[in-house]
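Presented below is the structure to which this report refers.
Heads up, one of the protein chains got dropped from this complex, but the rest are sitting where they should.
Letters A, B and C mark the chains as written, and numbering starts fresh at 1 in each.
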Amino acid sequence: MKERIIDFFLKDRFAVHAGIKLLEVEPGYALAEMEITDYHYNANDIVQGGAIFTLADLAFAAASNAGGQVTLALNANITYIKPGLGKKLRAEAREVAANKKTAVYNINVFDEDGEIIAQMSGTGYRKKEKIEF
Amino acid sequence: MKERIIDFFLKDRFAVHAGIKLLEVEPGYALAEMEITDYHYNANDIVQGGAIFTLADLAFAAASNAGGQVTLALNANITYIKPGLGKKLRAEAREVAANKKTAVYNINVFDEDGEIIAQMSGTGYRKKEKIEF
Amino acid sequence: MKERIIDFFLKDRFAVHAGIKLLEVEPGYALAEMEITDYHYNANDIVQGGAIFTLADLAFAAASNAGGQVTLALNANITYIKPGLGKKLRAEAREVAANKKTAVYNINVFDEDGEIIAQMSGTGYRKKEKIEF
Partner (left out) sequence: MKERIIDFFLKDRFAVHAGIKLLEVEPGYALAEMEITDYHYNANDIVQGGAIFTLADLAFAAASNAGGQVTLALNANITYIKPGLGKKLRAEAREVAANKKTAVYNINVFDEDGEIIAQMSGTGYRKKEKIEF
């Protein structure tokens, strides 16, 4: 099942375009990785905020949709803690709570040393529509 | 000056990679555009949240750095209002307030019909470092 | 009708306890006021963040419930711009967008000089339950 969910998220073309890979996923949890290359930097030569957000957002999407119920982000709040250094960043999403209609997730972004560089809190709206993985 | 600031933000490689163009910029204001192509979609076939965020974030970065003082995002809160349809999305950033140390911006994202599809509120930290455009 | 909605919100005992009055309200819009007294201050002698939040939140609740559909806050993001000075603060809530299930509001908080001192972005979940004003 994990492989089928990972395959499904290969259809997330923006995440793929941003070099993001889903490593682990199950209902309520996901781990994603982004290898940092030249195109991830901003004009001030640090990893661009949108790249970090996109990494966190993919983990959020994977974790919150993995149970098969389509969940769309309503709101996401990201706090940047320090610049991402090194060659890889990872985002880990965990469910805080969910009911039939809404789901709340925390997503932490870590550098290669396991230091937290950003955190996101996301609120999703759960649709009736199902995903067939 | 506007051209030099736009040139500077061509160094934002993630924004360029995401197909984002800065159309207008002056201290406290920016307008950016993203042409929607296949790679902007997510696995549910709507424009990916990270792509929309990145568009808004570039407008925020441009508007808040255009005065020449390096401003880094501390926090960004995005609310998704409806799916982005059509071929282009635009983000418009406006300064709400700024002092020596911090700056607050609102960024609205519009579709081709001028309908708002997302809004972001961003808080930036202003460093002493200057940008030479 | 406006009077009946204002009367309904007199049942918001925490808002009343915090000295907050609803001045104007209609579906999608509300204006609330808080007279600053000694009990509104924090340990650093500026108006407490929770007091400012409560003022903004009452305006959000009034504007988003005024149409008669129960709307509960899912998420609220507040940015503090400057300390509130003077004897009164006012919060003005405006609907950005709403559909059957969710509603997005912006709420600005102003001091007596009409200067913005805080802004809130709120996302609400709209229940089927109705309010009889």
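In this section, contacts are C-beta pairs under 8 Å (C-beta built on N, C-alpha and C of every residue); 3 or more make two chains touch, one makes a residue touch a chain.
No experiment lies behind these values; they were computed from the predicted model shown.
Only one of the listed residues, C:His40, C:Arg90 or C:Arg126, touches the absent chain: C:His40.
On the side of subunit B, touch with the chain left out of the figure occurs at residues 74-75, 77, 101-102, 123, 125. Counting over the whole complex, subunit C has residues 8-18, 38-44, 47-51, 53-55, 57-58, 61, 65, 70, 72-80 touching the chain that is not drawn. Contact residues of subunit A toward the unshown chain are 75, 77, 79, 81-82, 96-97, 99, 104, 106, 116, 119, 121, 123.
In this section, only the chains that are shown with their structure count from here on.
With centres defined as mean CA coordinates, subunit C is found 28 Å away from subunit B. Multi-chain contact residues of subunit B, defined as those touching 2 or more other chains: 77, 79.
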